[in-house]
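A quick write-up on the structure given underneath.
One chain of protein is taken out of this complex; the other chains stay put.
Residue numbering begins at 1 within each chain, and the chains themselves are lettered A, B, C, D, E, F, G, H, I, J and K in the order written.
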Amino acid sequence: MPAHSYKHIEVTGSSTVGIDDAISTAVAKAGKTLHGLHWFEVVDTRGYIEGSKVKHWQVTVKIGFRLED
Amino acid sequence: MPAHSYKHIEVTGSSTVGIDDAISTAVAKAGKTLHGLHWFEVVDTRGYIEGSKVKHWQVTVKIGFRLED
Amino acid sequence: MPAHSYKHIEVTGSSTVGIDDAISTAVAKAGKTLHGLHWFEVVDTRGYIEGSKVKHWQVTVKIGFRLED
Amino acid sequence: MPAHSYKHIEVTGSSTVGIDDAISTAVAKAGKTLHGLHWFEVVDTRGYIEGSKVKHWQVTVKIGFRLED
Amino acid sequence: MPAHSYKHIEVTGSSTVGIDDAISTAVAKAGKTLHGLHWFEVVDTRGYIEGSKVKHWQVTVKIGFRLED
Amino acid sequence: MPAHSYKHIEVTGSSTVGIDDAISTAVAKAGKTLHGLHWFEVVDTRGYIEGSKVKHWQVTVKIGFRLED
Amino acid sequence: MPAHSYKHIEVTGSSTVGIDDAISTAVAKAGKTLHGLHWFEVVDTRGYIEGSKVKHWQVTVKIGFRLED
Amino acid sequence: MPAHSYKHIEVTGSSTVGIDDAISTAVAKAGKTLHGLHWFEVVDTRGYIEGSKVKHWQVTVKIGFRLED
Amino acid sequence: MPAHSYKHIEVTGSSTVGIDDAISTAVAKAGKTLHGLHWFEVVDTRGYIEGSKVKHWQVTVKIGFRLED
Amino acid sequence: MPAHSYKHIEVTGSSTVGIDDAISTAVAKAGKTLHGLHWFEVVDTRGYIEGSKVKHWQVTVKIGFRLED
Amino acid sequence: MPAHSYKHIEVTGSSTVGIDDAISTAVAKAGKTLHGLHWFEVVDTRGYIEGSKVKHWQVTVKIGFRLED
Partner (left out) sequence: MPAHSYKHIEVTGSSTVGIDDAISTAVAKAGKTLHGLHWFEVVDTRGYIEGSKVKHWQVTVKIGFRLED
């Protein structure tokens, strides 16, 4: 991270595909209303089960975005 | 949680009654400006003391609310 | 705890009343199939929200029960 | 907390009523020998079980009290 | 999670394919002897190495299943 | 903290001077768009290195601000 | 751990001798009803005191055992 | 623990013999000035090295003692 | 630490200058009533804000002091 | 792990593909200068974002390798 | 951090001046034998006390340095 200021938000993304896709979903969702998204960090990896199979994955990420100078 | 995306916020609610009421206060406060509140998780339970009695309770909760699809 | 051996299980109890009641529910549920329940410890306090009010409380407890000598 | 110095102690209070009452008991106990109790923070929530019911609740709190200037 | 009671177990699944597959293996294994599996949460992600390559992945998940009412 | 409700945000501030200055920067940044900032808590202290010297410091703080009654 | 699936349980063993012996007690207890115990990990080391001496040691271990293929 | 109130202190004991002995030393030291010591919990296990051998062991324990009713 | 026994206390010091000064204040406060202070460890770094500026810093330290042999 | 001694190192691997690939990169990098790599454990999963998409994934693993007897 | 691989080491630096200076010392020490130091993260802040004053500060940092491609 260069010498700027950042604000962090926490978002949960869902996917029927897997962990990587759930993270990409969370990042894309956050990008709809915020500019300057810079990094993410995985906080929690969960999912829901149906008939002994993973039905959907839910990954919570902390996302940092740059504040205007 | 169904297969949607969620954003999380952290709020502290106060009460002179007890822990459960402080949580309800935090949830009600958050509901004044946000729609689609879905779940909460207790982060921290504190309080202030006066004359060796609990004067008010302060509970911090993480609240998740659904993002529009 | 006296000098015995114990096994621990983790159970989530629900209640529309509050945190104390959700714990009592979890303990009662565990007591239906296990004997010798001895202590509990709160692991996690969560809940679900509807219309900016707490709809039900969900508390996860670790419960220890004594193993036969 | 205003700009003073504080010392912290850790106390466990018991109650047959519930969590809030166990905390009040811990605070009252600490207030018998210390002045200037200012705040508490819940460290651990446990309890003992008898006949699949919670027999008594035990909550450990960290309590801060003001040091003389 | 709806207003039911849940028990949690902890299972480690292995896979030569990757993290997602090791989780699915753990869930499938647990489903052989338990009904009503509802959710999982990743506790630990490890693996074994041979010749500087990941030989197999081992993911430990906590799985919650619904207790009969 | 008096008996109000608070919301928390997480902000990273940067400084070429040191840790205290990076915290002040984070607080000042947050104050540009939010009123009623009340307290902060350090979450993480990091920094970037160039030529075996600390080039800039980056401190992440959680900041609480009062919600309107 | 080879490429199998494992389930984990948590057991507390007691001993008047010391920590190592309390762990061996916990493992022996678990082995009375479960086969294929593979590894343990210390979760918590506690004990009870009488007359300013350790009366008995209580160590909680997480134990992994292999699930049938 | 029966339904009393307890205060906790944290003490580090040293030993040239091993971990169990360092804990017994800590408990004995605390017992010189406090009555009613009831339980301990290991917080931290460290030691000092000289000539690639452990010279002495240092274990920090939290000790609970009963408060007068 | 040489092979002695130590007791730990937790103290919060305040300062309008910065983090280092708040720690020195906590240590000086503890030294008014205790002898043989040996080391400290930072537990928590917080502060209060007024008008988007840090008004005073509050650092909580754990302090170890030597028990008489 | 068989009865040998192991040393641990911590390495961050990057990938534009996903989490599994970033771990494989970290392991391969470590294998260039060290022999006897035996296991890994994920410490931290992060990534960088560009245009609301994950640009590259960065996973930090702790890797254990066997020390010569 | 750009898309490279990094190794982490942990170093404690000392200073009679303060926390910032102890970190700079740790970084400078690490830079004597390693090239490509990129970032640090504070792990632990401690110090030694003499006559109720901080005699020297000791800060432990995790330092990341770039591995050759």
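Here is the rule we go by: a residue touches a chain if its C-beta (ideal position, glycine included) is under 8 Å from a C-beta of that chain, and two chains touch if they have at least 3 such contacts.
Worth saying up front: this structure is predicted, and the values here are computed from it rather than measured.
Contacts of the undisplayed chain with visible chains (whole complex): G, H, J, K.
Chain K residues in contact with the hidden partner, per the touch definition given at the top, are 9-14, 16, 25-26, 29, 48, 55-56, 58, 60. Against the chain not displayed here, chain H makes contact via residues 18-19, 44-49, 51-54, 57. In the full complex, chain J makes contact with the omitted chain through residues 1, 3-8, 62, 64, 67.
We take it that only the chains that are shown with their structure count from here on.
Chains that count as touching both chain B and chain F, per the definition above, are A.
Common neighbours of chain B and chain E, listed by label, are A, C.
Separating the centre of chain A from that of chain G, both taken as means of CA atoms, is a distance of 38 Å. Distance between chain D and chain H, defined via averaged C-alpha coordinates, is recorded as 22 Å. Of all residues in chain G, those touching 2 or more other chains are 48, listed in ascending order. By the definition of touch given earlier, these chain pairs are in contact: A-B, A-E, A-F, A-J, B-C, B-D, B-F, C-D, C-E, C-G, D-H, D-I, E-G, E-J, F-I, F-K, G-H, H-I, I-K, J-K.
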